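Omission of a single protein chain aside, the complex is shown with its protein chains in their original locations.
All chains are identified by letter, namely A and B, in their written order; residue positions are counted from 1 within each chain.
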Amino acid sequence: MEGGGEVTFYIVRRLLWTVVVVACVLAITFAVFYLLPAGDPALRFAGKNPTDAEIALIHHRLGLDRPWYIQFLKFVKNFFLGDKYGWPGLGYTYASGSSVKALIVARAPRTLLLIAGAAVLWLVTGVAIGVISAVKRRSLTDRLAMGFALFGISTPVFWLGLMALYIFWRQLGWTAGTGYVSPADNFGAFLSHMILPWIVLALLYAAFYARMTRNNLLETLGEDYIRTARAKGLSERSVIFKHGLRASLTPIVTMFGLDMALLVGGAVITESVFNLQGLGYLAINDALQQDLPVVLGVVLLASVAVALANLIVDILYAFIDPRVRYA
Amino acid sequence: MSAADERKLLDVRGLTVRFPTPDGVVQAVSDVSFSLSRGETLGVVGESGSGKSVSNLAIMGLLNRSRTTITGEVEFKERNLLTLSNDELRKVRGKEIAMVFQDPFACLHPMYRVGAQIAEAFSAHSDAGKKVAWTRAVELLDRVGIPNARSRARDYPHQFSGGMRQRAMIAMALVHNPAILICDEPTTALDVTVQAQILELIEDVKREFDIGVILVTHDLGVVAETANSVMVMYAGRIMEYGPARDVFAQPQHPYAWGLLDSMPTIDRRLSALVPIEGAPPSLLAPPSGCPFHPRCPYRFEPCPTERPPLVAPAPEAHLDACHLPWDKKVELGAERAKKVAA
Partner (left out) sequence: MSENGSTANLVEVEHLTKRFAVRQGVFARGKAQVHAVEDISFVVRRGETLGIVGESGCGKSTTARLVLRLLDLTSGTIRFDGHDISKLPQRRLRPLRREMQMIFQDPYASLNPRKTVGQIIGAPFAIHGVKGARTRVQELLETVGLSPEHYNRYPHEFSGGQRQRIGVARALALSPKLIVCDEPVSALDVSIQAQVLNLLRGLQSEFSLTYVFITHDLSVLRQIADRIVVMYLGRIVEIGDSEQIYSAPKHPYTAALLSAVPRAGTDPRERIVLTGDVPSPIAPPPACVFHPRCPRFHKGHCDVEAPQLRELAPHQEAACHYPLERWPMSDAEIRQAEGANRADRPHLEGAAHEA
C-alpha cells in the first residue's frame, strides 16, 4: 500500500492522543466524584452510628484521606505498574473489597456479546430496509418502512423490552426470560436469553440506519456518475449496489463504529430490563453507591473503546474514500 | 438499399417527450426528426430548455419510462428503440450507442479506479474475464492519449485533470466499438486549450472507427468547426436543420440569425452586440404557433397561431421551420451578411 510509512506515523500520533484523552476523562471522573455533594462514601460501609474514629479508619483504608489529585496519581501508578490483582491495576471495590479487574473481566463479555449480536442485526436490517425504501421511493413499501423507522426511534427501550418479555416469554413461551447464560455453558440457552435483548437494542438503531441509508442513497442516486453507470449498460442491481450504495455507505460505516463503542458503557436500559449484569448496569449501580474504583474501571474501558473506534473509523474512511486519502 | 442508406445508422421520426410535474406537463421535446450516418458529426445546438439533451437521453433510454411519455420512432439497426424493453435497451446502451457527458468530474465514480470503471463498461457486455477487461481498458486509455496508461489506469478520478477525465470518459464509451457516439456538451466544463484537444480526439476517433457522432452543445463556434450537419433547437423543436456549411453560410431561421448576431465574437470588437430580446420560454406552456414568435423581430400574421412545419422552402435550401416566404428569407439573409461583413 502506498504511503505505508505515513499511515503508521499517523496511527502512532493518534494513539498518543488517545492516551491523553483517556487520561483527561479519568481525571475528570475523579474530580466529579469528589466535587459532587453526594455524601461521604465511607459512611456507607461504616455501619450504624459510626464514630469519627471508625470513619477516619475507613477513610484511610480506602485511601480517601488524601486529596483527590494524589489519589488520582496513585491510581495512575497502580494502573501502569499493577497491584496485587495483576495488571492493569484497577484496585478493589469499596463495597466488597474484591478486584475491580476481575469484576470487569467477568461482566465485559456479556456486554460485548450483546453489542455484537445487536450490531449485526441492526446493520443488516437497517441498511436493507433503507435500500428497499430508496429504490421503491414513495411506494407503499417505502411508507411502511419509514413508519417502522418512526416507531423504532420513538419507542422507549424499556417499554419495548418489557413488552417483548411479556409477549414472547410470558405469553408465548418462545424465548427464555431475563438473565444471562454464558455460551460456553449452554449455547442454546445463551441464544434463547439473548435473542430478545438483541432485537430490542437493535430496533432503535435499525430505524436510524434505515432512514440514513434511504436518504444517503437517494441523494447518491441523483449524482452524475450513476447516470454514467446506466449509460454504460450496467444492470440496475449493479448500479444501485456497486455504484450507489458504495458511495452512500461511508457515513454509515463511520457512525457504526461510534455507535458500537458508545454502547460499551451505555447499554444500561437493555441490560437492566433483561438483567444481563453487564458493564453499563454495573457502572450505574456502583456510581449510585459511590463505588469509585468500579466506576473508574468501566469509564476507562468505555473511553478507550470510543477513542479506538474513532481512530479505526477515521482510517477506514480514508480507505473507503480515496479522495480523503490522497487529497 | 442505396449506398447512402447503407451508411445510415439512426433515423429519428417524430420524437416527442413529455414529463408530468406538479405544475403541469413539461413539453421537453416535440416532434423531432433527424438522421445520422457513418462518418457524420451532427451538431445539435440550443440554449437551456431547448430539448437538445433530453432528446438524446430519450434515444439512449436513460429517461424514467414510468414517469415520462415518449412517442415517435427511433430506428437503429432495423429496430425501433422506443419499443424495446428495458433489458433489451440495456444491451444496446454502452455497447452499440454510447454517451459522453458534460462534467467529467461528476461523471466518474469517485471511489473506483479509472481503469476499473472502464473495465466494468467492457464486462457489462461481455463474458470475458477481468484480465481481458483490464487490458482493454489500458489499451483504450492509451488510444485516447493518456501517457503511462498502464499506471494511470490505477489512479482515481480526482487524480486526473479535467482534460484527462474527459478522455477517460471517451475511452469508456469506446470499449465495445459503438456505432454511435453521443457527446453531450463534452467540452463545456473544460479549459479552452483542452477543448481543442478533446474535439480533435472525437474527430479522430470518428474517422478511425467510421462511426456517427452526435455533438450536443450551446457553442455555435464548436459546431461550425467540427460538425457536418447542424440542427438548431428551440423550446423542444427543430428550427433549422441542414449541412453545416449551408446553415452557417446562409442561415434561414430568425432564431439562427439572432444567435449568430448576439454571440460575442473574437474576430473584432463590435460597437454593440445585438441580443435577442426576451428570454427562452417556459416548457410548461410553450407559446402557440411558432415557439419563437414572441421574441422574433420578423413575426407576422400566421406566426402566433399556426405552427410552421419543418420544410425546405426551396429546392436549393435546407430545412427550416419558419413562415417567412423564401424570397424574404433570402433578402434578410443578404442584409445580415452585409452587416456582418461591414
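Quick note on the criterion: contacts are C-beta pairs under 8 Å (C-beta built on N, C-alpha and C of every residue); 3 or more make two chains touch, one makes a residue touch a chain.
No experiment lies behind these values; they were computed from the predicted model shown.
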item	value
Touch criterion as defined above, residue of B:69, B:161 or B:177 at the omitted chain	B:161
Selected residue (touches chain absent from view) among B:62, B:194, B:312 or B:330	B:194
Positions on chain B contacted by the hidden chain, ascending	47-48, 144-148, 159, 161-164, 167, 191-197, 199-201, 204, 218-226, 248-249, 258-260, 262-270, 272-276, 279-280
Chain A, residues in touch with the chain not shown (by the definition above)	3, 6-7, 9-10, 314, 317-318, 324-327
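What we mean here is this: only the chains that are shown with their structure count from here on.
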item	value
Cα-centroid distance, chain A relative to chain B, in whole angstrom	55
Residues on chain A engaged by chain B in the complex (per definition of touch)	223-225, 227-235, 238, 243, 246-247, 320-323, 326
Contact set on chain B toward chain A in their complex	60, 62, 90-95, 98-99, 101, 103, 106-112, 120-121, 124-125, 156, 158-159, 169, 172
